[in-house]
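Take a look at chain A:
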Amino acid sequence: MASSTEPARGTAPRTGDPSSAGTLLTAADVGRVIDRMAHQLIERAATSDPGGGRGDGTAGLSDLVLVGIPTRGAPLARRIAARIEAFTGTPVDVGTADITLYRDDLRMRGVRALEPTVLPDAGIDGRLVVLVDDVLFSGRSVRAALDALRDLGRPRSVQLAVLVDRGHRELPIRADFVGKNVPTARSQQVRVHLSETDGVDEVLVTEGES
Partner candidate 1 sequence: MTYLIKGARPYGEAAADILVTDGRIAAIGESLSATGAQVVDAAGLIALPGLVDLHTHLREPGREDAETVETGSRAAALGGFTAVHAMANTDPVADTAGVVEQVWRLGQEAGLVDVVPVGAVTVGLEGERLAELGAMADSAARVRVFSDDGHCVADPALMRRALEYVKAFDGVVAQHAEEPRLTTGAQMHEGDRSARLGLTGWPAAAEEAIIARDVLLAGHVGARLHVCHVSTAGSVEILRWAKGRGVQVTAEVTPHHLLLTDACAESYDPVFKVNPPLRTDDDVAALRAGLADGTIDAVGTDHAPHAVEDKESEWAQARPGMLGLEQALSVVIETMVEPGRLDWRGVADRMSVRPAAIGRLDGHGRPLAVGEPANLLLLDPGARAVVDPAALASRSRNSPYAGRELPGRVVATFLRGTATVLDGEAVT
Partner candidate 2 sequence: MKRHLLEAADLDRADATLVLDTAAQIDQALAGREVKKLPTLRGRTVVNLFYEDSTRTRISFELAAKRLSADVINFSAKGSSVSKGESLKDTALTLEAMGSDAIVVRHSASGAPHRLANWVRGSVVNAGDGTHEHPTQALLDAYTIRQRLGRLEGVRVAVVGDVLHSRVARSNVWLLHTLGAEVTVVAPPTLLPVGIGSWPVEVSYDLDTVLPKSDVVMMLRVQAERMNASFFPSAREYSRRYGLDARRVAALADDAIVMHPGPMNRGMEIAAEVADSARSTIVEQVGNGVSVRMAVLYLLLGGSTQ
């Protein structure tokens, strides 16, 4: 399990200090981080299996639903699920939940196009839902996602997995699974690019407003 206090190291970027502008994670780094998160989820599913299962975690996996938050949380959830299946041979349910209509900052931004909300046929009631997003920042997206989940069903437990935690929380929300902790200045931008949406896997830190 990742800790929110984990310092940013291990996959040190080639450009030196991680909080200066540049490439934070390369394509190979992103792949490794996703693998590690998949392993952590397998472990969690096993220990949280309400019925005790067979002790190898695969029973708990059938209880697990990865719900990606569009845009990039959706492919991220699918990738983590694919890695879990590769490691265990057990398929994992995946869904997406668009949170736009639940945001509390709509008045401050322009309207955005909506993205799909798709849940697995078995639904989410009574299951372990892990929300998946690319970057954890203020926590407002996660709050909106929690509101959306409340309208979509009643999970047994909800947890949060993010590729990057960059700090600066504005709400009492923390991630259960973090791919990488990155200390940033508030003025910096953390950009996650995934091959499904952007043609390339990488995480960048840039200075100033987007």
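The candidate set was assembled so that all candidates are chains of the complex that A comes from, given by their letters.
What to note about this one:
The rule we apply is simple: a residue touches a chain if its C-beta (ideal position, glycine included) is under 8 Å from a C-beta of that chain, and two chains touch if they have at least 3 such contacts; residues count from 1.
No experiment lies behind these values; they were computed from the predicted model shown.
Of the numbered options 1 or 2, all belong to the same complex as chain A, but only candidate 2 touches it.
Taken in their complex, chain A has these residues touching candidate 2: 98, 101-102, 106-118, 147, 151-152.
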